[in-house]
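So that we are looking at the same thing, I have put the structure below in structure tokens.
Removed from the display is one protein chain of the complex; every other protein chain stays in position.
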Amino acid sequence: MSGATFLRLSLVPLAVIVLAFFVLPMSQLIIAGANGPLGLKAYAAILLEPRYRETLVNTVLLSLAVTLATLVISTIAGLFVQRNRFPGRAVLIAMLTFPLAFPGVVVGFMIILLAGRQGLIGEVTQNLAGGKVVFAYSIGGLFLGYLYFSIPRVILTVMAAVEKLDPRLEEAARSLGAGPWAVQRDVILPALTPAFIASSAISFATAMGAFGTAFTLATNIDVLAMLIYTEFTLGANIAMAAALSVGLGVVAWAILALARSFAGAAVAAAG
Amino acid sequence: MSGATFLRLSLVPLAVIVLAFFVLPMSQLIIAGANGPLGLKAYAAILLEPRYRETLVNTVLLSLAVTLATLVISTIAGLFVQRNRFPGRAVLIAMLTFPLAFPGVVVGFMIILLAGRQGLIGEVTQNLAGGKVVFAYSIGGLFLGYLYFSIPRVILTVMAAVEKLDPRLEEAARSLGAGPWAVQRDVILPALTPAFIASSAISFATAMGAFGTAFTLATNIDVLAMLIYTEFTLGANIAMAAALSVGLGVVAWAILALARSFAGAAVAAAG
Amino acid sequence: MTEVQGVSVHLQACAKTFPDGTRALEAVSLDVARGETMVFLGPSGCGKTTTLRIIAGLERPDAGGRVLFDGEDVTHLPIERRKVGMVFQSYALFPNMSVAENIGYSLKIRGIDRAERAARVAELMALTGIGGLENRSIDQLSGGQRQRVALARAVAMRPRVLLLDEPLTALDASLRERLRAELNRLLRSLGITAVYVTHDQAEAMALGDRIVVMRSGAIAQIGTPREIYFEPANRFVAEFVGAANILEAEAGEGFLALRGGRLPIGGSAKAVKGNVVAMVRPEAVTFVAPEGALLTGRVETVSFIGDRLRCTVVGVSERPLSIDAPNTISVSPGDQVGLSIDPDAVRLFPKESA
Partner (left out) sequence: MTEVQGVSVHLQACAKTFPDGTRALEAVSLDVARGETMVFLGPSGCGKTTTLRIIAGLERPDAGGRVLFDGEDVTHLPIERRKVGMVFQSYALFPNMSVAENIGYSLKIRGIDRAERAARVAELMALTGIGGLENRSIDQLSGGQRQRVALARAVAMRPRVLLLDEPLTALDASLRERLRAELNRLLRSLGITAVYVTHDQAEAMALGDRIVVMRSGAIAQIGTPREIYFEPANRFVAEFVGAANILEAEAGEGFLALRGGRLPIGGSAKAVKGNVVAMVRPEAVTFVAPEGALLTGRVETVSFIGDRLRCTVVGVSERPLSIDAPNTISVSPGDQVGLSIDPDAVRLFPKESA
């Protein structure tokens, strides 16, 4: 039996898996979305119904903000940690990447401990300023929680990209007269662009779909994942929940696909 | 200003971020775990209290099973897709990676549509065998849902690793008398080991902390993330929730760290 | 090691067209004698590696082509049953195995027991000069050591033919030269049939009993290194193997008429008349006093490269003439010089030979 035959034999399980596992539930989902009282209009309702549209816009804006903040923070931190050797560096890296291991619920929980009604920030501000600052249940808490998720992942991607940078590029730029800022602008940041695109896409897609954090915070801001859950369990509006799910999936997938077409394999690796 | 000075200036924001953002809430969490009526015994209770211990064991076993199944399926699929050129290959890859974009809630929702009380599998089995097969709300549903999460990610990692394999290695083994099975055993699978370790760790850590899927399925199986949520919101047992969170974080982080020490950068990339 | 025996290899009308329609190899027929080292030499894309892979069994020739080992038709035998040894440019060592495990892999696959395997591996490691590295992992080895391991691994099961695909190309120049000498000694002492692919003509000269010069998927010339160097079949071979001055000129009466004078031609070439293309090697030209010289010109550049001077002289032919002179003579740019060329060192090609 040749290697080709061997691989061809794997076609059978593959076909079964793809069909049963990927195609079936996904088409079920799409059909369910069109099977409610609204029919295909359920999909249109995502944009036409103000409550749904607002949630979609909120979610996208929040995800964008998280992505942007993550990029700025992670780039500075990643560059610094990768380029400098100092005592405690290994501990710092471990700490920066620790949140990778936390589920959304725990992150939500941590935000409450930090910025909730009995939280640390509240206590400190009450003692100092007399007013209790509580933002865990607002969009601020969600934003902070999502940052927790994205930063470690993006830092790792940036660090890997910085490690691969040819130090000669920097030296060449300097020999040509470029000062430190010009080197950052013309050499380092452009070289990191694929890593930026890849990790932005992942960060954005994750933020779009995050549920555990939002749910734990029992936030007063509707995000898409929460809306889907509410429609499904509380409103028993299966069709609308399905339509929203498809919409969410398509947006996130499109972002990932777009990033992949720009940055190639980096997205796969970071994904 | 030299490049070194430039980077040293980034130390200030970095220190602030690390302290405020990473250290504070994490230490809050650890303190909260020890601040309940049980004191430090809350941490011991994770292992001593049967209900907690059982949940922990369940979660670990389920995560292991998911990881194992994911590895087997993804390796076959990844090898096949990477090594063969056939019509529809691009569509297949897109489909295989689509679930990357879905949040846990949507995945749970899809499992219900597939294997729930009104699900597709139930209908088919009722018509064919007279008995309705429903496993969405059992451990089977969770297992299937978690597979959804892991498979796309692991397939991408395996595909990237297969792409990097030197085809000469295989040819050398064959010239030395190795048949197709021996080539798989002695050359291909060992070469993919770092990718396996990296993606197993990610798959395991993700499964350990998955919440959205479990919650949507309203499963009758307690998993750790659900338990934390229940303790926190329903039981208002903040200390126990915190202790469990810390425990979950430590287990997942240890697995990731272990994998990283074996497989190096691959984990960072896959993370 | 004396029991290692090579086979003769016969290729019969082996052509290769890839699935995408690329014609990599025209129908090629040739024989490699038992124990001979045959070097395939040519630029990239000339088909030399494809030929090697057809002999190995990694590619099937197009319908009609046959590969015979000692008369036995192996055309349809997959590589794992052809009993050939292969050495690759990238070494292709198994990174998950130690040095000893790599070398003993073919023996293990064949179910040879541990003790015999260990003895054989030790023998091979001594032979290739890597004794003591048994338990090293591959990534602890230098490039030269890797290539020695690859070689030991390839000959471990006493292959019928040893196939080497640019085995030294990844090494740096001085190491390459040293390993070339070692490899030569090893191939001779094993008495193995070897097929060696390279794009480096010095390597081909040093290692080959015979050389097959290839171009665009076809054989341009087969011959011993001296035949290839001194009697190239055409202009392509002349220029690819060694440095060559190509002169386009009028021939007649035993002379070539050049811009800088008359160049005597010898042997059978004496009878040639009309437009010809001639070839002269740089080291076949010697400087003489300009007075009374048959050919004269002006030195344009002189480059001292240690063991000789590389000079160019203008005014002799259309293009500057390259000359390799001994490092002991004294010559400077601008000098008027006479040139002397042994008539036997002038090789004529028919004008259309590309």
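Each chain carries a letter (A, B and C) given by its place in the written order, and its residues are counted from 1.
Going forward, contacts are C-beta pairs under 8 Å (C-beta built on N, C-alpha and C of every residue); 3 or more make two chains touch, one makes a residue touch a chain.
No experiment lies behind these values; they were computed from the predicted model shown.
Asks: Which of the chains on display does the removed chain touch in the whole complex?
Replies: Across the whole assembly, the hidden chain touches A, C.
Asks: Which one, C:M125, C:L141, C:A154 or C:V241, makes contact with the chain that was left out?
Replies: C:V241
Asks: Which is it among C:I109, C:A206 or C:V272 that touches the chain not included here?
Replies: Result: among the candidates, C:A206 touches the missing chain.
Asks: Check the options A:A20, A:L48, A:A94 or A:L176 and report the residue that touches the missing chain.
Replies: A:L176
Asks: Counting contacts across the full complex, list the positions on subunit C that touch the omitted chain.
Replies: 173, 184, 200-202, 205-206, 225-226, 229, 241-243, 281-283, 303-308, 324, 326-328, 342
Asks: Across the whole complex, list the residues on subunit A that are touched by the chain not included here.
Replies: Residues of subunit A in contact with the hidden chain: 166, 168-169, 171-179, 182, 186-187, 190-191, 193.
Rule of thumb we're sticking to: only the chains that are shown with their structure count from here on.
Asks: Just say which it is for the chain contacts: an open line, a closed ring, a star, complete, or other.
Replies: Topology of the interface graph: linear, an open chain of contacts.
Asks: Where the CA atoms of subunit A average out and where those of subunit B average out, how many Å apart are those spots?
Replies: The answer is 16 Å.
Asks: Which parts of subunit C, given as residue numbers and ranges, touch two or more other chains?
Replies: 78
Asks: Can you list the residues of subunit B that touch 2 or more other chains?
Replies: 179
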